[in-house]
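Handing you this structure, nothing more for now.
Of the protein chains in this complex, one is absent; all others appear in place.
Let's turn to chain A:
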Amino acid sequence: MGINELDLKQDPACSEKGLSNYLWRDHPDENKWADCVHCGMCLESCPTYEQTGQEQHSPRGRVHLIKSVAEGKLEVNEFFSDPVFACLDCRACTTACPANVDVGGLIEEARGQIRQAMPLKGWQGAVSKFVLKGIFPHPNRLNAAGSLLKFYQKSGMQKAVRQTGLIKIMPDHLVQMEAVMPEVQEPVRKKYKNEQVLKAKGKSKAEVALLTGCVMDVMFSDINEATINVLRRNGNDVIIPQNQTCCGALHVHAGDRETGRMLAKQNIEAFRDADKVIVNAAGCGCMLKEYSELFREEPEMHDKAVEFSKKVEDISKYLHETGYEKPKGEIKTRITYHDACHLAHGQNVRQEPRDILQDIPGVEMVHMPNSDRCCGSAGIYNITNPEMADAVLESKMQNVPGDVEMISMGNPGCMLQMAMGVQKYGRNQKIVHTVQLLDWAYQKEDGKERV
């Protein structure tokens, strides 16, 4: 049933407002689409348009549809939901658009409306409720899930699953993902629970707080560890606020803005006393910087969120700006760099990570064509839209130079997806986080072998 039929509208049909088919608070923002002049300069930047050639799957088309709902020309139904949820939220269009239209913001706002108009039902609803609401916001449960995963890997069950053919009954994309799942280590948040401050090595010049992230800390705690090492080595005292939580990006991408707001409030509170909030996951950093978007209708929180976002910085940019010691340890490798969407398009951080890599002795950088093209990971997109994610990944892998040994990047989601690409297309690159490589170089300098 279309929502038109529910007749929930209060305004007379002739007024502009009354026409709108957005019926819940937190509407898509009219000013955002008013910037769009329908020029089409964004088309070629869009991976879903590249794959389909269909304009409802292009940034311009999506903006047009979102606007059409507000004009009452379209209802919030599955045909509207389809293009809106097929968007990777990669923000490449934001970079391409001459008029700076915030397509990503509009998409997220529209998803909020869709999820309220047509809540997920059946298994999708159950899974989404269980994972997004039941696990991510609760560090302990996430750790528990991590322990399970660890148990699964350590206990030989993984081997068993892989050998017995149990793996054959898992859906394809989960099988591929399972194959590249990193080994689970102890989350840093747990590890340093009793440490007030992790003191800088040598003279301290600043104190920073670290966002440990939810998935990041469970699956990639070694990257968090590397981040802490690198920060301390360069004169930063590091604190890890214990009451911080998941950034909420996955929820906001999925249209659950209510949970997003709840998490945002908790994080803003948790980092209240910090001067700098350092993030090593592009997706999280982008979300933190955009918290104010969630509070357009709560002026007081909005102001707090704006203040908060000023403190947020990606690790590579922070190091680049505050200065870092050039490592003397040599890592002889040919490497290429993949621009995570939420770093390049979301935060305009492009050169900083490259400079850092280039400062490591022995590293030879190889240019990747279209390096800022989405890899298809896009949060949990590779789970919700596996077909499109695969097609996008394939075109990404075609751009990875054949003769490099490593692919570096600044986002854990991309790391998993790219690892899947490497495995699927029979390539043999190692996937690393930029700060990991820097940390290894420092360790090597100190005489500790790592790679």
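Rule of thumb we're sticking to: a residue touches a chain if its C-beta (ideal position, glycine included) is under 8 Å from a C-beta of that chain, and two chains touch if they have at least 3 such contacts; residues count from 1.
Simple rule for what comes next: contacts and distances are computed from a predicted model.
Undergrad: Which choice in "Chemotaxis protein methyltransferase", "Phosphate ABC transporter ATP-binding protein", "Glycolate oxidase" or "Aspartyl/glutamyl-tRNA(Asn/Gln) amidotransferase subunit B" gives the name that UniProt lists for the one chain left out?
TA: The UniProt record for the chain left out of view names it "Glycolate oxidase".
Undergrad: Kindly state which of the options A:65, A:188 or A:441 is in contact with the chain not pictured.
TA: If we include the chain that is not displayed, A:65 is the one touching it.
Undergrad: Which one touches the absent chain: A:98, A:299 or A:323?
TA: The missing chain is touched by A:98.
Undergrad: So that we can see where the missing chain sits, which residues of chain A does it touch?
TA: Interface residues of chain A facing the absent chain: 16, 34-44, 53-56, 58, 60-61, 64-65, 68, 73-74, 77, 79-80, 83, 95-101.
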